[in-house]
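First the structure, which I've put down as structure tokens, then a few questions once you've had a look.
All protein chains but one are shown in place.
Chain naming follows the written order as A and B, and within any one chain the residues start at number 1.
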Amino acid sequence: MLEITHISKTFFPNTPNEVNALRNVNLTLEKETFTAVIGTNGSGKSTLLNAVAGTFELDAGQIRLAGSNITGWPEYKRAKLIGRVFQNPFAGTAAEMSIAENVVLAIHRGQRRSLRTAVTRSLREEVADRVRSLKMGLEDRLDNPIGTLSGGQRQALTLLMATWRKPELLLLDEHTAALDPKSAAKVAELTRDIIKQDKLTALMVTHSMQQAVDLPDRIVMMHKGQIIRDFQGNDKRRVRIPDLLSTFDRVQKKELFDESVAELLYGAYA
Amino acid sequence: MQIHHKTRGDYLFVETEGRLDANWSEHFTDTVMNFVREGHHHLIIDASKMVFLSSAGIRVLLLIFKSIKKVEGRFFIYNATEFVTLTLTTSGFGDWLITALPGDIPGQATSSMQKNYEHFSLESDKGQCLSIHNAWRPWKQVKRSDIKNIKCVDNLFSLGIGSPGMDNTDRGKQFGEFLAAAGHVVYQHPAEESRSDYLIAEQAFIPTMQCIQALTLEGEMANLMRFSPTDEKRFFTLSQIVGTMMAETQMTKAGLVLIGEVEGLVGASLIKSPGALKADSIISYPQIKEWLNFSGERAYARHQAVILGVVSREPVNDEQLLFPLGPDSEYAAHLHAAVFPHQVLQNGRIDLFETLGQFFNGPSPLAVLHLVNDSRPVIGLGESALVRGACWFAPVSDEEVHA
Partner (left out) sequence: MSLIFGAFTMGLILSLLSLGMLISFRMIRFTDITVDGSITLGAAITAVLITQGWSPWLAALMAFWAGALAGSVTGVLHTRFKIQKILSGILMMTALYSINLRIMGRSNIPMLDTNSFSDGMRALLLKLVNNADRINVMGWQVSLIDAAVLIMMTFITVIVGFLLYRFLLSHFGTALRAAGINDQMIRAQGVDHHGMIVFGLALGNGLVGLSGSFLAQYQGFADVQMGIGMMVWGLASIILGEALIGKNSLGLQIIAVVLGTILFRLLIAIALRWGLNPNDLKLVTSLFVFMALVAPQWFRKLSGNFQRGKGHA
């Protein structure tokens, strides 16, 4: 489904701020699987997601999605195949426009925009029906500007919008991080339900280890622009938060492991 | 909330002033459990100034009560205010309440709190037989002939690199550090990052380790040395403990099992099984990072460790798998530590088998480390140290080396 091969990206090359955000990353997602990416700050997890979304050009490597080589596609063209939810609840919707108008934009994601009236009566009914499933009472507020909703409501709606038209790939960029704990839990639950019901292929960046353990089928761990661990199948089923923590711990220890430590241990393993 | 404490005979007298509620219960637990860790197992909580006690407060009192009950500690609440008395009696904890101070506890070794070390001679005075199996040397390919099966029976103490099980399948993949003390085995699977595996001998089941390196001691432990902190001396390094016990008993080489509360452990462990070596190799930096994990800090403070090994006054000896014990120490040693979550260790003369049983029936072990003296200048972490504990040991009277 998604094949990422040997991708690299350096931001601000040849400057003091040079960041090797992605270093030869390879990742393949199978159809109808849900993968979480976790990692420390600056590990490149969001960069990986943005590389797939197409917000910047890669230095090297290739990305294939649903049989197409999308490496050179601009961000808006990739949107034909990809649904996205952002970390910031304000990023995924147009605040001053109504709920119905926002949804109508998402219904035609990646399609030609005609000159027919966008928000028709029959469309309003369709929108009301689906929005009712969120149980947030939004179906009665279809004409209210989306900016009047709470962060949790906006994020739930963005999620619904991103998946309204079944995407080949759903990208979730820490989409519960900016919410209060109660809304975050609700959006996480909704995420799991939608992905399960619609049999979506999803890639989620998360800061929450609990979420990484609870929601997806697979956990990919990143550190300094590389994938350092990949829990799949049986490995994933038994993994718990302490395992994730100690994997990070071990990576950090590996970084402190210098030649003097090697010298010392040669003495103890002689 | 204010907490003051003073020793009163065999008891530690803890004055609490203020409210013991959800806000303060954590602070209260931490403070009191620190006293317990230092060896104060008989507590009197002076509640004459405790103005309020909530259910959260009762919960932590019960928690403290339970943990010291395990080590036969005593727990009283003295001169409680009317409110506290009412709360406790209606909750069914009226038994804790006293209005008169209890006398000294009969048969209690009161001296233990004032001395750093206390030595007990146990019945057995036989020496132990040490056999050293060092067929595999880093970083050679493991041959089938390198593997020695060790049955971990009751009078056997062993440590080294091995893999549990008796079958020959798949074993090449999982050699890791282990220690076996009187039928209790803790083994570190090299690929496992947050827990260790363990096996306990029970009736017909005797755990077997397939070892490529092992130091094995057979026989009884003849001595017990207790060590506990005082205001002047807060913790004990391994070379201090070993130095004291060897000097007191005038031994030159000994096997030991040490159970105690960790101040900090420094050590390493395999994270890739030597069985994965495809050929005899020289693993240099940085490849070594893929094979060994180094604690990188003084790790596992406030945890409990079971340390097992051999110490010797003879010089460092690769053949016998003995390495420097500590800075300026005249001893060489090979020690493995199994790390457990904290449990309270009883004071005084205690039995090795019972104590091991208590540990292995509690929460699972977290790691096995090969303890290392980090002697690097300036950045070195030093050697491992314990706050309080018990060390069983016996002289090595007979030894054999199998290459």
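Note that in this section a contact is a pair of C-beta atoms (placed from the backbone, for glycine too) under 8 Å apart; a residue touches a chain by one contact, two chains touch by 3 or more.
Values in this document were obtained by computation on a predicted structure and should not be read as measured data.
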| item | value |
| --- | --- |
| Visible contact partners (per top-of-document touch definition) of the missing chain | A |
| Residue of A:1, A:19, A:91 or A:228 touching the missing chain in the full complex | A:91 |
| Hidden-chain contact residue, picked from the options A:21, A:106 or A:127 | A:106 |
| Sole residue of A:79, A:177 or A:228 that reaches the chain not shown, by the stated touch rule | A:79 |
| Missing-partner contacts on chain A, residue numbers | 53, 74-77, 79-80, 82-84, 86, 90-97, 101-102, 104-106, 108-111, 113-119, 162 |
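The definition used in the following text is that only the chains that are shown with their structure count from here on.
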| item | value |
| --- | --- |
| For chain A paired with chain B, centre-to-centre distance based on mean C-alpha positions, whole Å | 45 |
| Contact set on chain A toward chain B in their complex | 242-243, 245-247, 249-250, 252-254, 256-257, 259-270 |
| Chain A-touching residues of chain B, taken from the complex the two chains share | 137-138, 193-195, 268, 271, 284-286, 288-289, 292-296, 318, 323-324, 370, 372, 374-376, 379 |
